[in-house]
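Our next item is chain A:
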Amino acid sequence: MKQFLIFIKKEFAHVIRDRKTLLILFGMPIVQILIFGFALTSEVKNAKIVIMDQANDISSEQIIAKIKASRYFEVEKTVMSHQQMENVLKQGDIRLAVVFPANFNNDLLHHNLAHIQVIADASDPNSATTLTSYIGAITQDYMTGILTTNNIPYRITPEIRFLYNPQLKGAPNYVPGVMALVLMLVCVMMTAVSIVKEKETGTMEILLVSPFSPFKIIVSKAVPYLILSLINVTSILLLSVFVLDMPINGNILLLFAESTLFIITCLTIGIFISVKTNSMQVAMLISLMGMMLPTILFSGFMFPIENMPLPLQVISNIIPAKWYYIIVKSIMIKGLGFSAIWKETLILVGITVFMLVISLKNFKIRLS
Partner candidate 1 sequence: MEAVIVKNLVKIYGKDKTAVDDVSFRINQGEIFGLIGPDGAGKTSIFRVLTTLLLPDGGSASVDGFDVVKDYKQIRSKVGYMPGKFSLYQDLSVEENLNFFATIFNTTVKENYHLIKNIYIQLEPFKSRKAGQLSGGMKQKLALCCALIHKPTVLFLDEPTTGVDPVSRKEFWEMLKQLKSQQITIVVSTPYMDEANMCDRIALIQSGKLLSIDSPKNIITSYPEQLYAVKANNMHVLLKVLRKYEQVMSSYAFGEFAHVSFKDPGFNPDQAITYLKDQGLSDIELKKTAVTIEDCFIKLL
Partner candidate 2 sequence: MSEAVIKTDKLTKRFGDFIATNEITFEVNKGEIFGFLGANGAGKTTAMRMLCGLSLPSSGEATIAGFDVYKQTEQIKKNIGYMSQKFSLYEDLTVLENINFFGGIYGLTDKEIKTKSIELIEQLGLQQQAKKLVASLPLGWKQKLSFSVAVIHEPKIVFLDEPTGGVDPVTRRQFWDLIYDAADRGVTIFVTTHYMDEAEYCNRISIMVDGSIQALDTPANLKKAFKAKDMDEVFYELARGAKRSE
């Protein structure tokens, strides 16, 4: 046990004294979360819009107030004529125009039907769709509001609901994905490299010629990275809750338990790579190309798996990150319990056991 502890202490010393590794280790998750969370989201914020309110009545004003209050829109201008509006739109930085026709409130109250014209700059079709749906959501919200105050039963209004992510935030999709990616990188690459490094520098020779068994060497190599990864999970979750405003809807303990499982899966993969390679370069390349890419491609957080051709869909099943991504989404966003994710958990356990068995079978108690 004492041997074990001093080994782990030594591993920590390696990590802590290597400033660059340390920076990558803890800087990477933060940078990735921030990049994915802010820069790469599909949500559109502070889009400049113009409003032409020909009605100027209570309903239109209330809706405009709602639009102004939303953080998605920034009302750049209010115009009075179509001609004026067209000019403004042509300037190019206006993404959307909302037109309230005259008698808006009247139509709504007496004919139960009122129109709003929404003109979007569709040169960027994705954000155009997103923005129009935001306007849709805001008007729906307003309608729901008057319906309840007026308390008129039996009136059916079409309702669009954005499940699990009512504000249509981009972050929920990315946080689980980034978690999978970061853990994959840290655990697989760091473990593989740190073991192979001992082979390269020759210290492995001395360790092998010692009473400390090879199996224990491997385990004590993995433990520090398990701990470091859990720190990473914590920091990602803190960031997503406090910076990205993304609550954890499910059980935190369950989330950590599943994360620990996924970390162990990754560690066994890292160990397997280190068993099979003798140079740090090769270990790094395999970890990056062999693990990073499939994680990005097949975990489902960047490219929907349902849209892939069948063979790729089949391949995606052996990517541990895919299952972890589903698990994290289920717990964090949908707030589901273990009963909903036992299948995915079981698959991860299976992959882990498989990797562990073949790593141990391939592990050499001697050189070459």
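Per the selection procedure, all candidates are chains of the complex that A comes from, given by their letters.
Things to note:
Heads up, the rule we're going with is that a contact is a pair of C-beta atoms (placed from the backbone, for glycine too) under 8 Å apart; a residue touches a chain by one contact, two chains touch by 3 or more; residues count from 1.
In this text the structure is predicted, and so the values were computed from the model without any measurement.
Of the numbered options 1 or 2, all belong to the same complex as chain A, but only candidate 1 touches it.
Within the complex formed with candidate 1, the residues of chain A that make contact are 2-3, 6-7, 10, 13-14, 17-18, 201-203, 205-212, 365-368.
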